[in-house]
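Here's the structure, in structure tokens; my notes come after.
A single protein chain has been omitted; all remaining protein chains appear in their positions.
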Amino acid sequence: MGGFRKNELAEKRGYTYRLTRRQFLVASSAAALAACGPAAVTPGASPSASPGKELKLGQLLPFTGVYAELGNSMRRATELYLNQNDRKIANRPVTLVYGDDANVTATGVQVTQKFIDQDQVDVMMGVVPTPLAYGIRNAVHAAKLIFIDTNAGGNALTRDTTNCTPSCKSPYIFRASFSSYQISYPIGDYLSAKGTKDWFLAYANYGFGTESAADFTTGITKNGGTVTGKVAPPLSNPDFAPFVTQIKNQPTKQVYSFFSGADAIGFIKSWNSLGLPAAGYKMYGAGFLTEQDVLKEVKDLANGAITSLFWAVELDNAENKKFVADFQKAYPLLPDVFAVQQYDGMHALDEALRKLGGDSSDKDKLVKALEDVNFKSPRGDFTFDKSTHNPIQDIYIREVKTQNGQTVNTISDKIAKVTDPGK
Amino acid sequence: MTAELVFQQALNGLSFGALLFILASGLSLVFGMMDVVNLAHGAFYMLGAYVALSVVQLTGSFWLAMLAAPFALGLLGFALEPLLLRRLRGRHLDQVLLTIGVSLVIVDVIGQVWGREVRSLSAPAGLDGSVALIGGVYPVYRLFVMAFGVALAVAMALVYRRTKIGMLIRAGVEDAEMLGALGVNTNRLFASTFATGAALAGLAGVIAAPVFGVQPGMDTDPGLLYSLVVVVVGGLGTLSGAVAGSVLVGPADTFGKVLFQDVALAVIFAIVALVLLLKPTGLLGRIRIAR
Partner (left out) sequence: MRPFLRWALVAAAAAALVTFPYWSAPWASRFATTVVRDALILAIFALSLDLLVGRAGMPSLGHAAFFGAGAYAAGIASQRLATDQLPVTLGAAALVAALLALLIGVLVVRSEGIFFLMLTLALAQIVFAIAFQWTAVTGGSNGLAGVGRPMLASLDFSAPDLMYVLVAVTFVLVALAVWGLARSTYGRALIGVRENERRMRALGYDTARLRLSAFVLAGTIAGIAGALSAYSTRFVSAQDAGLGNSVRAFVTVLVGGAGTLGGPILGSALVSLIERVVPSLLPTDLRISDAILGIIFIAFVLFARQGMVGLGRFALLRVSRR
């Protein structure tokens, strides 16, 4: 029996001096076997494009990791939309294929590849983190897979850029959420036009935070405003006291902040416990600073914060009232902006496909149909900008107030029909 | 930076350091006693915070949570040690893999049972205000945390040096085999030590929650990462090491993040690298003969 030497000392210590070819063979065939796993479990389905046949939607969402709450919210919105429409889109029964990116870009890229090669989905939706959206842009574009981004807001995804760096738009990519510009520049313009010229910036030191701070700065410099200083804590920062202490020890009282999720909660709690409101400091920010996931934890600590977003749970239009009511009936929760983004994405796809009689086989026709959608969404009128595929939407200036025992964003003003510049 | 600002940041740094000490004390104890780097320490910390969430939700009492969480984690630790760790005495790489496995299981169970939303815990009534201090107001809770950290360190030192169990632990650190030969039930001693380490992690989960929050990912950041940093920088396995580590890392991290904002992510690791390169066994570490 060649090559298989029993070495007692080696075995006791857990290694061998010699290797067997047998192990090599076993090893490499095991690697090949690993490939059989997914192939055997779900053999590639034949694409069904004709009306009446199932429509396969790939949903790439985070169900584990720091963004799991968003992924779950977006899944609820998906299920709500389908349940309201008899589990059909454009009269075709929908099969959902969920994939978890766990906030790891490499995993999300692999899931996208699976959507394209194995599941052969008709349309792909989802994607929370911008790096992931950038990471899959080329694969989606090359495969001519229509991808409706329902969160990732990196500006470049719907713009012309040099050398497609960090990313660039694609005819097959649509965005049903927002561009970071849309929630940062208009409020900068608006607030500085009202007379406040000096601003201090506080933002999470990563792509989204930096981009938002930069767009806000462009907005205020347009009206002669200046940035007097900044603090930029790292992402997922445990202790915000040092940074808020820095803010408190400088004279500029207007602070534009970009934080979301756990960072926003930590920042707002520190802001209060270190006495900034009493000392006259005012908190402004992009909408995610005071979204539902944050407000449910900090509650009235956030009162008075002014943020900009294309939606608020209090938005007073018929669609939103119905959406909020339906969402609460289906789940004992208030919807958040992530649910709205996903819901609108489903709606946009539904409307576009209906115009084509349910036929999803011609990608270019579907692109044109999506470009032409126009419907009433919880955020107001929803259309895509034909040249960028980013939504054209109203941006609301919101203020956090506690009313009827709940802390919510109330609408104080509106900037109508904001488009992304596209370059 | 004005003197006022420096003072405020020093307070921030020391209160942060106190939290780090409470967090790292359990890891240090378990390593010092059992030579086990418990990589599930962060998961224990996370579980303590979530247990506290439930207790506060049910009873409204933060103080009850401060008792319940360590108790629950202590029970878990007492069950896990004989079940899993006992078979791996001396097999360090295996212990690493085992504790990683335990950590993965605990974190997923937390996600399934409590959900994966970002949560938070408020400071208990009475400690949730702010007091006037030089340069403005300062949160009472952070002062409480500093006091608690000192009290914990003193209590641990007293137990360590003045009680029988402390003497047994010190003996066990030196030579566990000899201790067993002398008739001490080392199995029970080790199980109790591991349970205490877990309980301390659970306690940290409760106390740190009003500052660090309660969310997915907290087992690694800040949980395990900061515990490991403190313990290794301070000197593995000793109480004074854990104290030294927290007193250094707390303020250094605070000032570093504020002064070097562009590299804030790297500050804490630069501290570790610097200390280990200058003093390879940590600030107060002693070179131990490998078992």
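List of remarks:
Each chain carries a letter (A and B) given by its place in the written order, and its residues are counted from 1.
Going forward, a contact is a pair of C-beta atoms (placed from the backbone, for glycine too) under 8 Å apart; a residue touches a chain by one contact, two chains touch by 3 or more.
Everything numeric in this text was worked out from a predicted model, so none of it was measured.
Within the complete assembly, A:Gly207 is the residue of A:Gly126, A:Gly188 or A:Gly207 that touches the hidden chain. Checked against the full complex, the candidates B:Met1, B:Leu58, B:Leu104 or B:Ile134 give a single residue touching the omitted chain, namely B:Leu104.
From the options B:Leu168, B:Leu228, B:Val247 or B:Leu283, the residue with contact to the chain not on display is B:Leu228.
Residue positions on subunit B in contact with the hidden chain: 37, 84, 87-88, 91-94, 96-98, 100-105, 107-109, 111-112, 116, 220, 228-229, 232, 236, 262-263, 265-266, 269-270, 272-273, 276-277, 280-282, 290, in rising order. Listed by residue number, the positions of subunit A touching the unshown chain are 1-4, 6, 11, 14-19, 21-39, 41-44, 63-64, 68, 75, 98-100, 104-107, 109-110, 113-114, 117-118, 130-131, 134-135, 137-139, 154, 156, 163-167, 205-207, 210, 235.
The working rule: only the chains that are shown with their structure count from here on.
In this assembly, the C-alpha centroid of subunit A lies 34 Å from the C-alpha centroid of subunit B. Residues 2, 4-5, 8-9, 12-13, 15-16, 19, 111, 116-120, 130, 135-139, 141-142, 210-213, 215-217, 221-222, 226, 254-255, 257-258, 261-262, 264-265 of subunit B are the ones touching subunit A in the complex. Note for the complex: subunit A touches subunit B at residues 63-66, 68-69, 72, 205, 231-234, 236-239, 241-243, 245-246, 248-249, 261-262, 265-266, 269, 273-275, 278-279, 293, 297-298.
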